[in-house]
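Here it is: the structure, laid out below.
Apart from one protein chain that is not included, each protein chain of the complex appears where it belongs.
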Amino acid sequence: MNSVHDSGGAHGFGRIIPEGYDGKEPAFKSEWERRMFALFITTIVGGMFTDEDFRQSREKLEPVRYLTRSYYEQWWFAVSRLMVEKGILSAEEYEREIIRLGGAS
Amino acid sequence: MTYGPETMRELIMMGANTKVDPPTRPAEFAVGQSVLTRNINPSTHTRLPRYCRGKRGEIVRVHGMYAYPDRRALGDETTPEYCYSVRFSMRELWGDDAPERDGLFIDMWDSYLLPIAEDAR
Partner (left out) sequence: MSGDHDDHHHHHHHHDAEKLLTDIGDVDISARVKALEELLSSKGLIDPKALDAVVDLYENQIGPRNGAQVVARAWADPAYKARLLTDATAAIAELGFTGAQGENMVVVENTAEVHNLVVCTLCSCYPWPVMGLPPVWYKSMPYRTRVVRDPRSVLEEFGTFLPTSMEIRVWDSNSEIRYMILPRRPEGTDGMDESALAALVTRDSMIGVTEAFPPEAA
């Protein structure tokens, strides 16, 4: 699909590496990133969706969110969309759970 | 399926390959052959990027037969295709300001490609 993920050759995105880049960085910057990565692996290895399902789902993220949300947050959107599209989770229960946990933080 | 830690580790180390080996038919294209990429614009998933549509290139490697992603994304795994490494000169992609000898190598499936005559490049 012709969404913003497909921008090879586009101008204007600027600098690639941060000032003082030393070639090293941790695999995960926070606990939620670790969990999100592992959730992706366990759900895809568990057969709930294919690589193409996942890429297509990530590509459906609207441009502003795609460009401004961090990488593993994009994975949350992609996996969550698939969980509901494939009927594994209902939107209602998911929303309830998010509000239950999000309100407490 | 719900897997425990040991099985999950084993499955990760095994990986998941869509390669069809041996292939079920001969390849459409051969190394050295000139090709033109199609101008497709599906609203669903494709691995043919916009920067590489309607461009002339040359087959440099035949990788073998794999699941065709554009169909697999629609839930159809019945149409595997050959996947090729194709070279595009940077000038072909970006114009004559690009360095003359530099190239872009990208993988293409049968359905992304049309054969063209040698002297069309």
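Per-chain residue numbering starts at 1, and chain names A and B are given in the order in which the chains are listed.
Heads up, the rule we're going with is that contacts are C-beta pairs under 8 Å (C-beta built on N, C-alpha and C of every residue); 3 or more make two chains touch, one makes a residue touch a chain.
Keep in mind that what you see is a predicted model, and the values were worked out from it rather than measured.
S.K.: Name every residue on subunit A in touch with the hidden partner chain.
M.R.: Looking at subunit A, the ones touching the missing chain are residues 5-11, 13-17, 21, 23, 25-28, 30-32, 34-39, 41-43, 46, 48, 55, 58, 65, 67, 70-71, 73, 76-77, 79-81, 83-91, 93-95, 97-102, 104-105.
S.K.: Just the residue numbers, please: which parts of subunit B touch the chain that's not shown?
M.R.: Residue positions of subunit B that touch the missing chain: 2-9, 12-19, 47, 49, 51, 61, 63, 66-67, 69, 83, 85, 90, 93-94, 98-99, 101-107, 109.
Assume only the chains that are shown with their structure count from here on.
S.K.: Where the centres are mean C-alpha positions, what is the separation of subunit A from subunit B, in Å?
M.R.: Chain centres of subunit A and subunit B, defined by C-alpha means, are spaced 25 Å apart.
S.K.: Any idea which subunit B residues touch subunit A in the complex?
M.R.: Going by the criterion above, the answer is residues 1-3, 8, 11-12, 16, 41-46, 49-52, 67, 69, 72-73, 93-94.
S.K.: Applying the document's contact rule, which stretches of subunit A touch subunit B when the two form their complex?
M.R.: 1-2, 6, 8-9, 41-42, 45-47, 50, 52-53, 55-56, 59
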